[in-house]
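What you see is the complex with one protein chain gone and the rest in place.
Chains: A and B, in written order; residue numbering restarts at 1 for each.
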Amino acid sequence: MSLDKIVDGLTEVDCDVLVIGGGTAGPMAALKAKMKNPNAKVILLEKANVKRSGAISMGMDGLNNAVIPGHATPEQYTREITIANDGIVNQKAVLKYAEQCYSIIQELDKYGIRFQKNENGDFDVKKVHHLGTYVLPMPNGDTVKKALYRQLRRVQLLISNRYIATRLLQGKDGRVAGAIAVNTRTAEFLIVKAKAVILCMGAAGRLGLPASGYLFGTYENAANSGDGYAMAYHAGAKLANLECFQINPLIKDYNGPACAYVAGPFGAYTVNNEDARFIECDYWSGQMMLEFYNELQSGKGPVYLKLNHLHENTISEIESILHKVERPSRGQFHANRGTDYRGNKIEMHVSEIGFCSGHSASGVFVDEFARTTVPGLYAAGDMASVPHSYMLGAFTNGSIAGQHASDFAKDVDFAAYDPEDIARERERVLAPTRREDGIPPNQIEYKTRRFVNDYLQPPKVPQKYRLAQSRFAEVREDMETGMIARNAHELLRALEASSILDCADMAACSSLFRTESRWGLYHLRTDYPGRDDENWFCHTLLGKTDGRMICEKRAVDPYVVPIDDDEKDIYYRQRIEARA
Amino acid sequence: MPLANTPTSVPVVVDNEKCIADKGCTVCVDVCPLDVLRISDLTNKAYMAYDECWYCLPCQCDCPTAALTVNIPFLLK
Partner (left out) sequence: MAGIFEDTADLDELAEALRSADAGERRVAILALADSGLPDAVPLLASAARDPDSGIRLQAAIALGSFDGAEAADALTKALTDADPAVTRAAAESLAELKDPRNADVILPFVAHPSAFVKEAALRALKELRRPEALKPALDAMRDPNAAVRIQAVGVIGFLKLEESVPALRSAASDSDATVRRAAINALAFSQAPSSSEAIARALDDAEWPVRESAAEALGRSRSGVSAKDALIARLDDEFWQVRLKAIRSLAALKVRAAAIAIAHGLTHPEPNMRKEAAAALGELKASEALAHLERAADDIDADVRKNVRWALSQLG
């Protein structure tokens, strides 16, 4: 039998709630949908295997944003996120997360996921800066997925692994009607009719090309190719603030997190070549990334993570955490290069660009119930617009989505859709398999991502952006007429290449629309270097109107947690350069 | 344009002596998020079929016989 041979086939199933993406938000959404209504039929569909999929595949070092009574309040957290995000947030959704996340922590604790506790059994929350205390380490973070999977099996949830969702089915009445998926090993089709659909497909992590040139050497889990963003777009849902890119500090070449959040509470920090800390900004934000980027470009680069001032005991403790959980290959990478935390500093860099609300604010627009702008369609986790939500946000907002979708599905029937849509999608998907010769998906992908780096990487120059748009159009033409997939696995990559190209186009379109600079490095325009609150204190909503990509403004909802000028001042004072 | 095969050095190494794929084990193939591992028709052992690795390590950690090793992909080593 030849490898991953293409099989002709199509199966139809239906369910009350369909969850797409079984990484972090997805399993929680499915679990909660089922718990809310045990009679509901819930399907969890995953491109990889739920056991080890998503950003938390190997586990996590800790919670970055735990709002735990006694350490921080939901209002305080909401204010800080609002400020870190330059004011453009849907506060209701942030506040709701902040209010509910503690109960999710307690629930995860019961599932057997370990959070660091002190000798009195209380959560050992670490203070990283004086504004709020939100970091909760997870010494056994490598068991996260195992514990979640256990819960899913316990309620005998329907799990469908190795299916890549390609498009949503649109109901004639404007509601969502289900989704189309393709098996990644046989190319057989699966049509899932559903009353409610929850998108949990993670970040668009394969957008920029890592400096190493290796397509899969991304910061994000490389399976997260932005399919969720593309599907939401084609189904008519609005996407918010895509120009607020994700760019993260990371270990150069390894391209994984250095985890200042882990090492920070132990006393490690990021320095320039003078061994001095240089980041003025207190929040993980585009402003922080701008300072990082400027230092790299200046005579004070490279930038390092510094631990060698710490005591031997402390370093061993940090190593045992860092090299076991999250990205365990980190230790191997350092060993290859002979890097030892005791003597050497670790060279840092900034990541390629991507979309991700988990770390930034670019996602499918959702309200405080995780509802998108399409009735019956929900989104949670890195791909939904609740900013800076990280892992706990994926869990909490996944839970919110699951419960609401379960209720929604109770009161409605299946939406009717046009069967022609399925026929058309089959043609689109299978086209590359019908060619005798052509361009392989990896070359389509490489070229797209190379242009993303060449033209879209901030600082944003509009002339370069327009050039990028014409290059993307050429690649699209080649993709639609000449891409070839010789087996089911190559077809998986071909489908991903198409999502990546859609995301590249969206990144360009929304960045050109917002004619100001905001969010530090994330949206730094050379032609509009200043922030323009008068005209741009609003969300950018990108959507598909009459088959075309259109951006519009959406007002920021009135704040539920007011922010007084004093507080803003404290923050802006942090940004003043040194007097020396 | 016709296609050619370009050689590439893949990061995953499997010790065929230890691998029990021939007894029905598919753990590494199951857990890989990038779906790049397969069981060989020729040897009945696991191997890396596609050079598309995120060096995340579930394959190595979950292998019941410690047969599998992931190296850092050459390009970013």
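Details
In the analysis below, a residue touches a chain if its C-beta (ideal position, glycine included) is under 8 Å from a C-beta of that chain, and two chains touch if they have at least 3 such contacts.
All figures in this text were calculated on a predicted structure; none of them were measured in a lab.
Per the touch definition above, the residue from A:Glu75, A:Glu99, A:Glu280 or A:Glu516 contacting the chain not shown is A:Glu280.
Interface note for the absent chain: among A:Ser2, A:Asn39 or A:Asn118, the touching residue is A:Asn118. Take subunit B: the residues that touch the chain left off the picture are 20, 22-25, 27, 64-65.
Taking the complete complex into account, residues 11, 13, 43, 51, 110-112, 117-121, 130, 143, 146, 149-150, 152-154, 156, 158-161, 190, 267, 269, 274, 276-280, 282, 309, 311, 313-314, 570, 573-574, 576, 578-580 of subunit A touch the chain not shown.
One rule holds in what follows: only the chains that are shown with their structure count from here on.
Subunit A and subunit B, compared by their mean Cα positions, are separated by 27 Å. Residues 1-3, 30-35, 38, 41, 49-50, 52-58, 61-62, 70-73, 75-77 of subunit B are the ones touching subunit A in the complex. Subunit A contributes residues 1, 3-4, 48-49, 51-54, 57-58, 142, 162, 184-185, 210, 212-218, 221-223, 253-255, 327-329, 332-333, 336-337, 437-440, 484, 489, 492-493 to its touches with subunit B in the complex.
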